[in-house]
Every structure is written in C-alpha cells, then in structure tokens.
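Every protein chain except one is present and positioned as in the full complex.
Take a look at subunit A:
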Amino acid sequence: MAPRPPSAVSTPLDTLSYAAPSRIRAFLCPVGLISRPRFLDFVSRLQDTSIIRLGDVTPDPRPERVMFSPQGLPDGFVVYNFVTAVDNRHVFLEDLELYRRTFAVFGLADYSNIGNLTDLQVVIGALQAQHPQALIHKVILFDCPLDQNQLPSVDFICVPPKRASRIASVRTTLCDLTSALLAELPLLAKAYQTTDTIASPLARDDDYDSITLAPVPGVQSRSSPSPAGSTGSLPSTINKDNRISHPLSHHTERQRMRRKGRSMKIIANMYLLAGRAFDALREYSEALNVLKGVNDHLWHASCLEGIGICMVILAYIGVPFVIPGAVLPPDSSSPERREPEPPQLLDLLPQMTSTILSLYNRSQNFPGESVPQITYAETILRMTNLLTCTTLAGGWTAAARAAAVLSRPIPETSIPYSEFHHAKINVMNWIAAAQIVRLDGVDAVDAARILTGIAAACGKLGYIRKRGFVLRQLVTELIPRILQARQVAQNKWSQVPRSDDDGYWDDSEGASVQQQELDSSVLAVLSDICDVYGIPVDSTSEVSSFGWQNIKTSILKTCIGLCQVLPDYVGIVQYTSMLFRFSGGDLSVDEQLALIRNFRNAHTSARSLGAQGFEHEYWDSYFVRDIAVVESSLWAMPTLVPLETTANRTDAGGPFIYNPFAKKGDEEANKYILVLGEPVEFKVILQNPFAFELEIATMSLVGTDAAFSSDVISLAVPPRKLAPISIYLTPMSTGVLNVTGCKFQVFGCKETTLPVTPTAAIVTPPARIKSFGLEARISSIIKIPSPSSVKQVSVEVVPELPVLRVNRISLPQCSLMLLEGERRRFAITLGNVSETVSANTISVSFSDSTTKSLSAALEEQFRNDSERYEIELFLRKRAALRCITDLNEFSIPSNGEADIEVEVLGKRGLTAGRIEISYSHIIDSDVLLEEKYVRTLTVDINFTVNASIEVAGCDLVPFSYDMPMIHTSDGQVTTTDILLKFLDRVGIPFEEMDSYCLMLLDLRNSWPSQLSVELGSRVGDNDIHTIKEVIQPGHLSRLLVPIRRISDVDTSLPIPSLLPPKQFSRQSTRSMPGNASSTKSGVWSAEVERKVFWYREELLRLLDGRWSDNVAETDGLRRGAVELRGLRISPQMVDIVRMGNVGVDLSLSSSEHTRRSGKYHWVVEADSFFTLAASVTSHSTAGLVSGILRIQPTLTNLPVSTALDINRRILFNGTLQMPVVGIESGDARRIETDFVLLARGEYEFVASFEDTTTGIGGRRYLCREKLVITCN
C-alpha cells in the first residue's frame, strides 16, 4: 500500500468545534476502479467546498417537501462533515444527537477508469443496502466530460474535469445534492413524528456497558469540582443487569408529553442540520418547555445545547434573535427582542453549559435515561473549544464566531496580557473538568477523541506541557486497549491460545503492514510528546540538559510500550535506541535485558518486512574511550634522527638550555611514526556500560589527512566492561595521519562514526541563565561528545623503510665469558625482511651494564677531579663494545643478509650489553634532508667477566748510590754489585742511573689457572724493557720495573673532562677562589692533586701490560691487557719519579789527597786543598734558566746547632752562594769552589739551586745525593 502523501488531504473540519452538531454527516466511499491518491484528491476537493449557503440551493418544488426548504433562511448554510469511514459505534446516539447519523452516502468514481456506466447501477443498490439509514445515495463521477442528461440515472452526478471547472463546479454539484437531501428530510421528520416512542440512547443499547462519569475512585473522593460552580451529585454507575426499560406500552400523559417533546427536539435538530437555525431555535425553545415540564433531563440538556448552537450560528450569520426566556438566568428573565450583546451571550453560554452538565448529572439517577459518557465529554469539549476561540480572538469577535462555527483559523490578535491570562484560566477550568471524565467505559477511538480534544485545546492556548501530559495519558490509555483488541482479534483468528510473547512476534506480518500508514501519525504524536519533555527526537549526536530525567525515561518507556502493542517495529527500534541514549544508566539490569531482546526481535521483524534505513546511530557517544598505537616487537617503530650528527643543537632551543615553557616531554613521547605500507596495530578501548553484550558487526578506524586502509573486524563487547581490542591499519600515503575514531555498526543500529573521548564532557554551568522554561530547550542542547573532550591520535607516515632481523649471532645463547682485559670478537648476521627496500644506512651504538653504574657514580658530588676523570675515562674511552665492520659502505639488500662484527672488551662490572643497530634507507635524492627516519634493532648479549691479573699494589723506589750492604750466602757482596747486575740486565748504564727509578709492582693472578704476564716499560725513545713472569693462580708476584724518570710535565693544567662541557662546568666552579669545599677536595690540595694526576698519566703512558693464557688450549688462547689503571700514586712517589727541571750535582775533583770510596763518598786528608765541583744541569724546555746556587756544608751526625758550626773547620775560597745565569736547555754548568778542611771529621755537602728566571722566590732544586767527605 502506497504511503499517503500528507498534502493530499486538506484539514477536515474540527469535529469538536462548538457548532459540530449542526453538520450533516456524509459518507464518501470509492466506487469502481480508483486509485487511492485520486480518491483522496476528490475527498479534499469536496472538503474544500463543504459549506453550502442555503441561498445557492434550489428548493424542491414538491409541496410536501418544503418543510426544510432552503428559502426559510437564505443566509443560513449547510455544513457537510465528510467522513471516509463508517462509524457504527454511535448508532444508539443517533436519536439524541442526530448529527451522528449518516445522512448521505456518496460514491466517488473516477470517470477515466470506468468502462461502462451501467455497471455502476449495481453500486447504487449496494450502497443503499449497506447504508439504509442514509437519505440519499449518489455516485459522483469526477472528471466526467459528459452532460448530466447523458448519464443513465439521476443517481449519477457529473463533475467536469478540474481544468475545465474550478471549485464552482463541485459547489454546484453539492448544491444539487443538498437540494435533494433537504427534500428527503421531511420524510424523516414525519417518521419521527409518527413513531410511538423515542428512546434515550442507553435505553436500548445492549452493547454499551456500564458507564460512569465518575472520576478515578482513588483520586476523586469527595465532590466533583464541576465547572462553573455546578455541584452535581456523583454520577452513578449503571450495570447491565440493573437496566430498567420504560414500560413503553403504558402511555401515560407524561410519557406522551415526553415523546412529543423528544420528537420536537429531533425536528429542531433537523432544522439545525438543514441550516435553518432560526427555526431550529424556535423549535428547540418549544421542545425545551415541554421536556422541562416532564423532567426529561437528558433530552432537556441536549435541547439546551441545541439552543446554544443555534444562538452562536445566528450570531455568526448576524440574524437578530430572541434569547429564549428559559435559558436566561432567573433574575433577568424578561424576554425581549434584541440584538444579543456579545458579552451577554458569551457569559450566557458557559452558564448554559453548566446547567447542561448538571442536568446530565441529574439524569444519572434515572436508569436508562442517563447520559452517555461520550456525549457528556464532548459537551464539555465543545464548550472548551468555543472559549478557546474567544480567548484567542480576544473576545466575542467575528473571527471568534467564524472559528466556532466553521473552524476558520483565527488571525493573530494582540490581547492585553492579564485579560488573556484570565480567559485562559477560565478555559483551563473547563479543561480540568474534561480531564475528570472517566474513560474506562469508553472505547479506544472515543477515548482518543476526547483526549486529543483536550490536548488540542491545551495546545491552542499555548500550554504545551499540559498538552504533552494529556497526550501521554492518551498513549497510556491506548496501550491496554490496543493490546486487548489485538488479543481478541488474534483469538478469533486462531483458536489456539498462545502466550503473549510468541503471538506477539508471530502474527506481525499482516498487522504491521496495515499499520504502516498509521505509524507516521502515531510516531509524530510520540515525537511531539518527546519534544515537550526535552528529548531531541531527530538528533542523534546531541543530548539536551533540558528536562526531567525520570520523566524522560518514563515517556520513552511509554513510547516503546505503544509501539509494541501496535506493533510498530521501527518505532520500537527508534525509541529503544533513544531510551538507551538518554537514560541508559537509570535502567535496571532486567529492564535492559528485556529491552534489548525486544529491540533485536523488532529489528529483525522490521528488516523482514522490508523496512530500510530506520536504524538510529549507536546510542552511547562515549563508546570509543581510547585509541593508541601498539608498539610491536615485529615492526619496530622508526625514529627521527638528524642526519648530520654535528647539527647545531643550540639553534633549536634558543639561548636557553632548559626552557620550562617548551613542549612537555609527554607529547614528544607520544609521537609515533608509521611506515608506508606496513600494517600497524592499534589498540582501541571500547566501553559497554550496559548489561547486555554488544554485537558489533563491523568496526574499522577512521581518520583524516593521509590515506590508509583499516582492517574491518567484528566482535562482541562483553557487558559492563572496558574491552580492549586491536585493529590493524595500513598507511597508504605519507604525511600526517590523524586517527580520529571508529566507524562501527552495532546490531540494530546504523553505521556510526564516533570520535575518541577519553573523558566525558564536563558541562560547565552557564554563568548567567539566559532563558528558562521551554525557551531553554534550544539553548540547552549539548553536542556530545563535546569537541573539547575529543582526542586524536596523530601519527606520521614516512616512506618505506627496510626491516632487519637478527638471523644469527656467533655466540652460544648470546652469552660470552671473558677475563678482565680480554678482547673477543663475534659476528651478528642481519637479514633484511623487506621485499622492496635495502638497508643502506646502518649505524651501531652500544650500551652495557657498566654505563649505568658509572654514570651514577659521576653524579655523586664528592668525587674529586682525578677520580671523576677516571670514571669518565672508563665510561668513554674504555668502551666495552666496539664495531669492527666498516659501516660506511655497508648495505643489506632487500631479502639479503650481512654480518656485523663486534669486539667486546672484558671490563669489570660488565654483565650485559646491548647493541642498537639503527638502519634506514636513504635514496640519493634524500641527501639534502637534514633528518632521516631510522629503525632500531636491539640485540642483547650477556657477558661474564672474570678477574684475571690485578694490580695489588705498587711502590716507586729511586736508584740510590748510597746503599747498605747485603750479606749473601757466599760472603760479602755489596749492594752495588747486585745493582750493577740488575742495571746490566735491564740495560741502564750505571752512570745514568739517576735518570731511572724502580717500580715495585705487585700483580695477583685471580684466575684459577696460571697466566703469563708481560710488562713493558718504555725506558728509551725506542727502547722498551719487557719483563715476563708466570704467575700461579691465586699468587701474588712482585715485578721490578725500571722506569725512566719523567721530566717536564706541566702540572698547572687543569684535570680535563671527557664529557661534553656543561653550562656550569665543574672546572669553573672548582677554580673559583674562596670556595673552600671546591678548592680543597679530598686529602690533597688541588695543586698536589694535579701533580699526582699528570705524573700518573705520564707513568701509565710508559707502561704496558699484557697477559696470556698458554695453558688452556681447549678454550683457545686467551690474551688480554693488564688493567694498570689500578695504580695508586702518592705525592711522595711522584717526587721519586719526577726529574726536576734543574739537576744539581756535587762532586769532588780527585787529587792525591783524595780517595773515593763511593760515588758520593770521599775520604780526604786534612789541610789539603780540594775543589768542590757543583754542576747545574737544565732539563727545562722552556728556555734559559738562571738562579742562585747555594752550597751548605754540615757536620754529620750532630745536632743542628753544632752541625752548622763549620766556621772554624772549613775554609772556602769564595762564597757559598753564587749566581748561575743563562743555562741553556740540556746544558750543564760547572761551578768550582776550593776549600780546605781544617779539622778531622765527617762532613756533608748539600747543594741547592733556586730558580730565579721569573724572579725571586722561584722553585728550589736540591741535589739528589749529598756528598759525604770523611776527613782523616
């Protein structure tokens, strides 16, 4: 069945308007072949012309038919109430309220579809048989070009085509029909006049069950607040059993009068229908008097109503009339002919209605004569309608009258507010009265009519919420009735009783299709209700903070309930979606489960019926809680590194090394780089706050900017869970890729795209309230999820990069055992998995387990500079791992393999090492780029480093000529002999013994097998003295190492740092004067520390130690370096190893009086002349050296006071202090002094040289050996 185009039907007249009882009911039915739109078009054409002026109607010439002749009131009019459905439910009311009777039956035929007109003759007969109560039965042939005379029968009426005839032609046709109808009316009137009895509606109706006007018993307990102050007694209930029919056979006078009055009232009714309101008024007045006399309350009241309608119509036409005295209030009961003044009539009518209602109430006391509920309710509603018209029109104006009589729209008028308000309050009283009418005895259609009437009145007055309330009441009234009706129908259809649920879904096919057209209007009503209560119906991405949450939930449940009983599957789907959207959190678990079951069933049914595109978007806007890139071990994430390692770092950061306003580290950390064409896993966190499982048919990622393809997956989200799922995404173009959210389709919902919302939107309350009440509906709509809470995952897509894997490592289980100082090599075989690109830029970096502890040690503040240097050296220079392969030309082709060789050094504390291989693919055109994207492959290797040879201790001993005797086993051997042997062995000439010193080095073998140690000491420029020794396991061995003394070390230089300089470097703080803690670090002063440091460095340069393992052949030859940095040097040792810039030496010239007993030991005779030769040798490289030479003779083995008393013992020729000027580097200056020893004894001579090159107070140099002279 085609859906009805809404514009095809013009609005029919308001059936609850005040003058509705003056309209003639005409039934329109389709005849012959006629399409639905055509039929509706004809109906609307007729409805457009439903008002026929009596002046246009030709009177019937027959004399017996003049009773209702249109000539009686040419200004009057007949109004047709065209209906397209037969309503037989109110047949019992037709006597009391004649307008409910169908007077005319018009078959509407489309001439263009009719072949043979004579066939239609049968139709007339059928219509007459079906509607015997109608007075005329005609077939109207639309678009018929024929003339009336050409038609076979007078029962056919012709309407020319639309373009040939305008409204006038339809009107002419209707005038003719009216004429025929008015001619038939007298026959009916006669029939009523002659009939024996005219019964009240409830007196003869068997189907009409107990009626009651009483309000809900629980609600209404005392007097019913009748409008306008009428206090009628409680309407009673009449049961079927208690019904008493009047003894019709017993014609008393009272009965006769009652019959007469009633027939008069019916005649008056006919006059009213025929448009002759004036005559009707007269007839009504007469009937009123009769009926009042016999206490026929029901008919009396109905009569009064007729009078009211007549007066309103006459007032509309503008015919002067007399208000019947019977209806006037008692105090002004003098009837006089006058133009009714508008306010008077307006006041009078509500009073009359009050009277009518009280009469109706009174009629309840007479069984069988009581008022039907529908009549009672409609009376109130008609009054309400009239008052609404006058309220809106601002009084008893022409517009108000036109609206009341002909349902004309009221033009907008400006009415003083308070007046308007009071009028409205007045109407509200009537509406309240109408609301009280109990509806449980009324059938569904009537209940709907009453409630929609109330709702319409509320709506017209602008009481939108009240209208919503009434409409909701309507819906709740309808649900059980429809359900009941459906069950009855179903039981008739199949006698087998079924459970509600099964049947509910089984027989849906036929029912639903029939209901399809109903749905649109029902759903419109529902959406209207929803709108009032603040539920945005159309929008799916918005919620309104407007409204009352409980009410919203309740309303939506009611809507679902109505859709279920209809059943309207689309509606169920729609409203269930909305219920979950707006109040998902308020529903209990059972409710949710029931709702979702219904929802799924309804969706399936709607689909099977062929409904399309009715689904809503998924209801939970916060469905996608988070999206994140999963860092995969399979596909390493590339990182961006500058291509030039020497890039200027300061450029980027400005003048500040640390800028607190710079980007936070987090953002940097969250930046991901994807590679073109490589699938990447994304983790999506979905929430399901509901108690049921969500079935997601399809789900994929959506994003902007760079193109990508997302996997489409289907899944189920378990109830009440935050479920992490993973989706793969493959970038298809380079650039920035923003993943904004997910596109998914939940079962029963349409495909929805939702952004990522980690947190719910925070609704900030407005600073000022700008609107309230219903006006706030628009302003309080919130877009969800609010843009501020939406998250995006931004990733950068870069061109294709190779993917490397470690294929092999030439180490068993990636682990290696080393001895300290040992170097080993191993190879890592890398394979390129990529099909297309080669890895042509590879760099390797290393880190190991020592790095961390060393770095931590560096951070400690108490370290002095030399210790710090030591740590830095181990950190930077003594790298545990080193790449051997030249990586400059290294490249791994796609699907190829290559080896990288790595050398490892056994270093104390090394337990694990990490090799980071960064690789990339750079094509030549990329050379200009400053940055490149690299991938990093990490290889972890475990090491075990065992101790080998350790330096246990060391000491430095100078070579001294003055050595004690040592007794050996074979007799007396002087030390000098041993020394000479030693010197001979190490190749140092005895004379140059001064330039050397001896290092005693204790080495321990901590390895459980013997190791041979080879220690080299650079004694000359090209001469390296080597000492070899095999040390047994666990043994300590002392090696004697000749060391060439070191001269010319600039100890004024600061201790260097191997780390890149910092802004506030250690050195600058150290050199700051006055900072006690920094200048005096540790035990030594800074000067001493520097001296020790530089001499140690120099010493270490001279030494070189290696060990090797000859024994363990199976494990290959182990060899390694002895870690000599374990040497500890004291300042005293420095003095030994240092060779001064200036050497001072004393000797005695030999003569016959002298005998040399050692190098510095002479035996002389007294009173002889000797020559003391002092030689000053400059080793300085700085240039000429000048200074003062001092010679100090003392007596041996005496206290200082007497030791220096040599004045009477030695005679010197010259002074003991003399300047020595301009010694060139490497030169020796010889200064001779003659002296005579006067007394026997032992003397010591010491010489010193004070360097005055740069002024007084320079450095002093002592001679190394004192000269001892024994005088006999």
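Keep this in mind: a residue touches a chain if its C-beta (ideal position, glycine included) is under 8 Å from a C-beta of that chain, and two chains touch if they have at least 3 such contacts; residues count from 1.
Criterion: contacts and distances are computed from a predicted model.
Participant: Under which of the names "Trafficking protein particle complex subunit 2-like protein", "Sedlin", "Mannose-1-phosphate guanylyltransferase 3" or "DNA polymerase alpha accessory factor Mcl1" is the non-displayed chain listed in UniProt?
Facilitator: The missing chain's protein name, per its UniProt entry, is "Sedlin".
Participant: From the listed residues A:P201, A:G547 or A:G1187, report the one that touches the chain absent from this view.
Facilitator: Considering the complete complex, A:G547 is the one touching the chain left out.
Participant: Just to verify: which one of A:N149, A:T194 or A:S418 makes contact with the chain not shown?
Facilitator: In the full complex, the listed residue that touches the missing chain is A:S418.
Participant: Check each of A:Y99, A:F469, A:F943 or A:Y1261 against the chain that is not shown and name the one that touches it.
Facilitator: Candidates A:Y99, A:F469, A:F943 or A:Y1261; residue touching the omitted chain: A:F469.
Participant: From the list A:V66, A:M257, A:L609 or A:L774, which touches the chain that is not on show?
Facilitator: In the full complex, the listed residue that touches the missing chain is A:L774.
Participant: Since one chain isn't shown, list which residues of subunit A touch it in the complete complex.
Facilitator: Output for subunit A: 215-216, 218-222, 225, 417-418, 421, 424-425, 428, 432, 435-436, 458, 462-466, 468-470, 472, 533-534, 545-551, 554, 765, 769, 771-774, 776-777, 780.
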